[in-house]
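Down below is the structure, laid out as structure tokens.
Apart from one protein chain that is not included, each protein chain of the complex appears where it belongs.
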Amino acid sequence: MDSKIRAAIVGGTGYTGVELLRFLLRHPQVEVAQVTSRAQEGVAVADWFPSLRGSTALTFSAPDVDRLSDCDVVFFATPHGVAQAQVPALLARGVRVIDLSADFRIRDVDTWEHWYRQPHGCPEAVAQAVYGLPEVNRAQIRGAQLVACPGCYPTATQLGFIPLLEAGLVDPTRLVANAASGTSGAGRQASVDALLSEASDSFKAYAASGHRHLPEIEQGLRDVQADGAAPAQLTFVPHLLPMIRGIHATLYAPLNTTGEDLQALFEARYRDEPFVDVMPAGSHPQTRSVRGSNLCRLAVLRPQGRDTVVVLSVIDNLAKGASGQAVQNMNIMFGLPEQAGLEALPLSP
Amino acid sequence: MDSKIRAAIVGGTGYTGVELLRFLLRHPQVEVAQVTSRAQEGVAVADWFPSLRGSTALTFSAPDVDRLSDCDVVFFATPHGVAQAQVPALLARGVRVIDLSADFRIRDVDTWEHWYRQPHGCPEAVAQAVYGLPEVNRAQIRGAQLVACPGCYPTATQLGFIPLLEAGLVDPTRLVANAASGTSGAGRQASVDALLSEASDSFKAYAASGHRHLPEIEQGLRDVQADGAAPAQLTFVPHLLPMIRGIHATLYAPLNTTGEDLQALFEARYRDEPFVDVMPAGSHPQTRSVRGSNLCRLAVLRPQGRDTVVVLSVIDNLAKGASGQAVQNMNIMFGLPEQAGLEALPLSP
Amino acid sequence: MDSKIRAAIVGGTGYTGVELLRFLLRHPQVEVAQVTSRAQEGVAVADWFPSLRGSTALTFSAPDVDRLSDCDVVFFATPHGVAQAQVPALLARGVRVIDLSADFRIRDVDTWEHWYRQPHGCPEAVAQAVYGLPEVNRAQIRGAQLVACPGCYPTATQLGFIPLLEAGLVDPTRLVANAASGTSGAGRQASVDALLSEASDSFKAYAASGHRHLPEIEQGLRDVQADGAAPAQLTFVPHLLPMIRGIHATLYAPLNTTGEDLQALFEARYRDEPFVDVMPAGSHPQTRSVRGSNLCRLAVLRPQGRDTVVVLSVIDNLAKGASGQAVQNMNIMFGLPEQAGLEALPLSP
Partner (left out) sequence: MDSKIRAAIVGGTGYTGVELLRFLLRHPQVEVAQVTSRAQEGVAVADWFPSLRGSTALTFSAPDVDRLSDCDVVFFATPHGVAQAQVPALLARGVRVIDLSADFRIRDVDTWEHWYRQPHGCPEAVAQAVYGLPEVNRAQIRGAQLVACPGCYPTATQLGFIPLLEAGLVDPTRLVANAASGTSGAGRQASVDALLSEASDSFKAYAASGHRHLPEIEQGLRDVQADGAAPAQLTFVPHLLPMIRGIHATLYAPLNTTGEDLQALFEARYRDEPFVDVMPAGSHPQTRSVRGSNLCRLAVLRPQGRDTVVVLSVIDNLAKGASGQAVQNMNIMFGLPEQAGLEALPLSP
């Protein structure tokens, strides 16, 4: 490719921002043209993120539609509610948008407004958005102008349940997703609960009575069910891990049949997926094994040979759960090799 | 009480050993007379456990039935298989025994031998053993000569499910226990998997296809079910937390009815229990809140008002999950106040 | 003792507050009568600190001099600047005050104002305050009405240097204290730097060009030097550890003589101290070994037999470094056994 893709990151001062920069600054076909932040306008990006010292001369700029329109693609690494306001003008100018926030993930605007407790700022763009889970929607992503990147829990959970639901092997009304995330999922905001003194050396569930990722996951699961199936219904309990990166989802479902070769089913489903690794029977994927990479590793088992299937699914919440998947989507949208810029191996130990 | 109870600890070089010492050395009615270890015979206990420097002049001695018989009570903090060999002689001499290992927890010897992959060394004593979960068996513990202390996962799991199963409110054949433990549960043995470099900053399931605590939990759950109920059947997946102490069990069950006031049910069940704390509706108990104490904290909820009940249960695996519960059992056996020696408050933060 | 000491804690919502409560609620001769907090007035203490559920029925009250005057002793667990305003009225009414903040630690008011960048609100009480390091000032503490509890770094550092400086064995102008603290030292304030995502799995120095504990340490060291000695001068670099509790100070000084038996010197100096443990030659005290206890453990060595002495000193920053030492001071002030309420053994592992 002759000229590089010009990319901008809106709201680049948080963890998904620095993770996007980690991938994009080393992407062979991308030039990061802008990183915006109203609060840090004028500050050198490498002063804000010392890990980037020596790797970039960018400074944070104020977000400006005209300037952003010079770019081929704009990533939104903003809290929900922000992209809604800025996306329409960019779409109108032909810029492609990859939104890492929740703004365009849920097709039903009422549902979105119920869970996010605010009016949706741009309902007309929702229908246009493609849900950026390449393992399901690769073809639509290719032609999309607006991609809504899945949430971290939804990515880990859907990739684990999809083969079972597509094949109709489980009772879809009794799904359980017991998930746990490192603290980086809460972002880079000052808070007491996420202090090391509070969150380390401890473990707890949170938002057990209802987490915003629930409707997103149920929507995604229903999308892959066969016509006529009872709509997927999930009990979803997220937990906070005393560590930085990683999501582990432990998924449970009652099997309709115990005759199926589940290992073969999963391997066949993901055979051609560059970022999904079905581990051998008996494996226990650990979050460590995907740290810093865009991989999802899965294992499937049927404990004691009984009629409950268990799927273990791990991702790095900042990579496949956010910024890595965003770059994967960009690669698909621009016809690049899907692994471009995402080749770095997991950091281990 | 005039004279103190003379206690011995067999196999005192591990984590349950030092935790027993932490409680017993400060117990107002106990004198720790012996701590045994073949491997460390002659070594000062305070040299082995620097945390105890200045608090005890004991040295490890070789285990000897005659000397142990001088004691009123002997705690076994040994790997499974050890207590079986030594317990009969002690029982014959009238010594009371509290076994922290798995040797006498399972009433069906065949089941024990299947899961622990060795012949049981003392099947005749199994029937005599009382399962030391005071919240269920307090009366029998009072008169017991041999108490089998429950495992850590079984304690957290049973305390969470008991009110539901006693009341017959859930489908007992579709129970799920998603549990997670700190690394101290694996004991103080050299191992690669439990290195900080391997286990920290990561999370994984283990023994997902079958953990030895499964038959123990199922036995305990079935014991509290009403006659005629379908026997409890559990899917149990343990996970390894990147932290030292604490067990968190997240329990799921399909409700037979959604009309019951679950909060009231739990509060009534545990009203008089000194070590079980039913937290207010909406709570998320964290392992931190019980660290170093003998408490179990519980919360019960019905996410989204649907027909799945979720129970959150936390204990300190070394305290209520092992050594603390052992001391609680001793207090009951000897007619002491149940909280004697267990008053220390959780360490926070 | 017939009636219990009535104690109040002003500013009890932070880590030194909950640690005071952990000690005082189990102190056999103390009744905690009040815990104040303007911000949390009316909130149950056990709702704020779930670790205390079941152990106290107190609610936070607004600080009020009249009500506080009902108490025998008032602990200030407040940020610096607060005690200064409230202490005079309490002293005037004969209440004894133990201040855990920095307000009364430094005798030279100009120095205090320079380092704390604000006018001192109560310079007239400074001279009255006794610096509450029992190992140096036990006699004065006994009769004091106002005790200024030492800071955490100052406690660990002074206890390590004192034997050397008292004996005049080192060049006092070339002292180095390389110290490291867990994050609980930063308190329970929302902050980005102390997030688990920022502070775990990392290590750094901070305030290397000048930390507020420097003048406090130098004052304390100079107090124990013989007349005529060159005043102690310290290079002090604190570091932030990826853990919650514990301070480790590694102290360096050039020896004037290499003929001295340093081990014997240290053992003699601290022989009668209930909370200072001089470990055997060759030991490496770890913070773990004092966690949750009021102990300081020390080791002294002369690497390679050269002329630099190294002292290793560990404390729990919230215990001997703050709330434990405060209770120790209270015990001394009220003629109680010095270890009362402080008997709990370190939590290990």
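The letters A, B and C name the chains in turn, as written, and every chain counts its residues from 1.
One rule holds for everything that comes next: a residue touches a chain if its C-beta (ideal position, glycine included) is under 8 Å from a C-beta of that chain, and two chains touch if they have at least 3 such contacts.
Note that the coordinates shown come from a computational prediction; the quantities given were computed from them, not determined experimentally.
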item	value
Chain not shown, its touching partners among those shown	A, B, C
Contacting the left-out chain in the complete assembly, out of C:F76, C:F236 or C:F275	C:F236
Touching the absent chain when the full complex is considered, from B:P242, B:P285, B:P303 or B:G321	B:P242
Among A:A39, A:A57, A:A226 or A:L345, residue touching the chain not depicted	A:L345
Missing-partner contacts on chain C, residue numbers	174, 176, 178, 180, 197-198, 200-206, 208-210, 214, 233, 235-237, 239, 241-246, 248, 250, 252, 254, 282, 284-288, 291, 301, 303-304, 306, 308, 310, 312, 314, 349
Interface with the unshown chain - residue positions in chain A	15, 18, 21-22, 25-26, 49-55, 184, 188, 200-201, 244-245, 277, 279, 283, 285-286, 288-293, 295, 297, 343-349
Chain B residues touching the omitted chain (full complex)	15, 182-184, 186, 188-192, 194-201, 242-244
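In the analysis below, only the chains that are shown with their structure count from here on.
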item	value
Central chain (by mean CA position)	B
Where chain B and chain C are represented by their mean Cα positions, the distance between them in whole Å	36
Set of chain B residues in contact with two or more other chains	200-201, 244-245, 285-286, 288, 291, 349
